[in-house]
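Note that one protein chain is taken out, while the other chains of the complex remain in position.
And now, chain A:
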Amino acid sequence: MTEKLVIIGNGMAPGRMLEHLFECAPDAYRVTIFNAEPRVNYDRILLSPVLSGEKSFEEIVIHGDGWYIDHDITLYKGHKIVEIDRAAKTVRSEHGEVASYDKLVIATGSAPFIIPVPGKDLAGVLTYRDLDDVEAMMLAAKSRGRAVVIGGGLLGLEAAAGLQAQGMDVTVIHLMPTLMERQLDPAAGYLLQRELESRGISVLTKASTRAIHGETRVQSVELEDGTVIPADLVVMAVGIRPNAQLAGEAGLEVNRGIVVDARMQTSDPDILALGECAEVGGATYGLVAPLYQMANVAARHLAGDIGPVFADQSTATRLKVTGVDLYSAGDFAEGEDREEIVLRDASAGVYKRLVLKENRIIGAVLYGEAADGPWFFDHIRNRTDISDMRETLIFGQAYQGGAPLDPTAAVAALPDDAEICGCNGVCKGKIVGAIGEKGLTSLDDVRAHTKASASCGTCSGLVEQLLSVTLGDAYNPQAVKPMCGCTDLGHGDVRRLIKAKELKSIPAVMQELEWKSSHGCAKCRPALNYYLVADWPQDYADDYQSRFINERVHANIQKDGTYSVVPRMWGGVTSATELRAIADVVDKFDIPTVKVTGGQRIDMLGVRKEDLPAVWADLGKAGFVSGHAYAKGLRTVKTCVGSEWCRFGTQDSTGLGIRIEKFMWGSWTPAKVKMAVSGCPRNCAEATCKDVGIICVDSGFEIHFAGAAGLDIKGTEVLGLVKTEDAALEHIVALVQMYREQGHYLERIYKWAKRVGIDEIREQILNDPERRKAWFDRFVFSQKFAQVDPWSERVSGKDKHEFNPLATLTLEAAE
């Protein structure tokens, strides 16, 4: 029987728990999740790369919306639970939503600790905990002002490095004498401080905050010794405290965190708790490895298996600051019964220290060269007796057992249960098994199937070595994804070589670039045809046999083999004459369905292929041309009624939309291009989810691009504001031309933009008038050859063979 499972919290721990649960008991529960944050499950470990600008939020999502749908999970985003009624077995959200449960899992996580100093509530004082914090910091960083980070631990330093990468002037205030004292010994802490200072981050140790000053916004931070540091932004990263209040109010046993047994059960047998809010054996946890262990135990418990128990294990830490190589694991305090091995190389900035007890490693600190971290960590966890290799131990794995091993051999020598990915708890055996069973060939494959290296990514190198060990020569780490089986080259290389070698036909490309098949395949031929059309508009003869059927016959094939016909309706504006012509065509050709499209035009569905030229002929008489609804090319420019009619309209959005469409129709692009022009920020034409959009404002035209509202949903990026219609047109055309010349076939604008970088596009299109003009001129040149109505060409007899049968046989004729 399916039971109701309610989860409070949607962080990494419950997310991982559900993955395990769906694996071992897929149908046991109907799951409902309440998430106080208004979003899906994402990887908090990777917030630092988001802050520094090295990753985007989309890249750190663990479970996209689709995952919840696939598993039939009801996810309430932005619903904070305010009450647990254990007698009625229900929970209630602040919006009044009530859900009943058979089993409840509390995963409320933790809250940042706010030091109780005057001024802590001023605007501009932030914590570092979730995406909202990161976004607030990135916004504040735009001022390029001064930031003070209170707390020189793991999180504080990552915040400091991120803010500095965003252009801020950063000071770190730390209460203790050395940085990261929980993970580093004083020597490594000192090296780290020196490294950060050499990058321009000020570090004040033994510094205690007395007050934060400011009128409404923060202006400075005052220390106990009287020092005043000017600040436009203060980030507190001094620690976390478990969120146990809700559980406490429900009468569950609460200490520092929510008290659970080793099977994650609270004092109520129907309620489990896990993650940072849970307290096991008197300890709470904040690093991902033990939290994932809790997730596994809780999932098995929910599935009815009470065998697995949580056991405290030492964990390893890595600082995710680009360019700082730092690793620590285990216990490295000094003690009478302990020995240590230290290696220092001052000129190389290397410091390594191993703490030994009874011939076993119990702690390791590596600074400047941390590749051996996992190897030492393995010995800590396995309690390996290191007597035999003690002399060379500090030099790492490469110096054990005679000749130095190359890194790949070292990985090959690891036992199957050696942990490769600490974030996700994936061991070597699981990765090697998945490579073999599922035929994985790339790092991305391994990430998708095993999650190894899918979080912080520091073990990517190890995973690649495992691929290399397992697959041998078949693994090529530098490999770009080839276009298709016919070539080893990727789309980018092919585009580059077409230009560089001036290849102007498909056979020339296949010959010069050493295609492995004689005539390509259905994947590469349409791509090559597009690249040649786009790069050599004057010289290249379009190869229709290399186009997908829709582009070959200028209509959209339907599931029953009939076609749909969509004439262009400029800017979505039509007239009585046009509508009458459509009505007549529908009657004359007995067209079964007429539908209004999402792009403001009319679709006639179910047209027989033989009828297409006649349908087009009649439409053409009324002035219609092809709407290219079938094309990887300019589709529609959706508009609102704008200043001509609307009382809010600021500009003539309809007129501008029509102007853009008339200028750009007929152009082929890597994938379809949909545009929109809205007459005011109310945005009735929905321009902010289009490939290219314009929002008219009083002062001009705000140009947007790289939106998506299909398989992915993404708001647009703002290119910039221009003052005139002419400027708007020039910018849009230049942007599309840049995309036409750089995009990979079937790559929409938002994916191209992500690949080449929003800033790069802005630089070339917005800030560099000469480049913009060059792009614009090349588009105009190419349009000379592209703006021919394909329908009227076919009405005049072009490609007649496409629309008529070769022969019609009756069996009598054969007798």
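Following the convention adopted for this analysis, a residue touches a chain if its C-beta (ideal position, glycine included) is under 8 Å from a C-beta of that chain, and two chains touch if they have at least 3 such contacts; residues count from 1.
Heads up, the rule we're going with is that contacts and distances are computed from a predicted model.
> Given the choices "Nitrite reductase small subunit NirD", "Branched-chain amino acid ABC transporter permease", "ATP-binding cassette, subfamily C" or "Zn-ribbon domain-containing OB-fold protein", state the protein name listed in UniProt for the chain not shown.
When "Nitrite reductase small subunit NirD", "Branched-chain amino acid ABC transporter permease", "ATP-binding cassette, subfamily C" or "Zn-ribbon domain-containing OB-fold protein" are compared with UniProt, the left-out chain turns out to be "Nitrite reductase small subunit NirD".
> Could you tell me which of A:Arg146, A:Arg525 or A:Lys672 touches the chain that is not displayed?
Spelled out, the listed residue whose C-beta touches the missing chain is A:Arg525.
> Among A:Ser143, A:Asn382 or A:Ser517, which one touches the chain that has been omitted from the display?
Reading the full complex, the residue touching the unseen chain is A:Ser517.
> Which parts of chain A face the unshown chain closely enough to count as touching?
Residues 517-522, 525-526, 544-549, 552-553, 557, 559-561, 801, 805-811, 813-814 of chain A touch the chain that is not shown.
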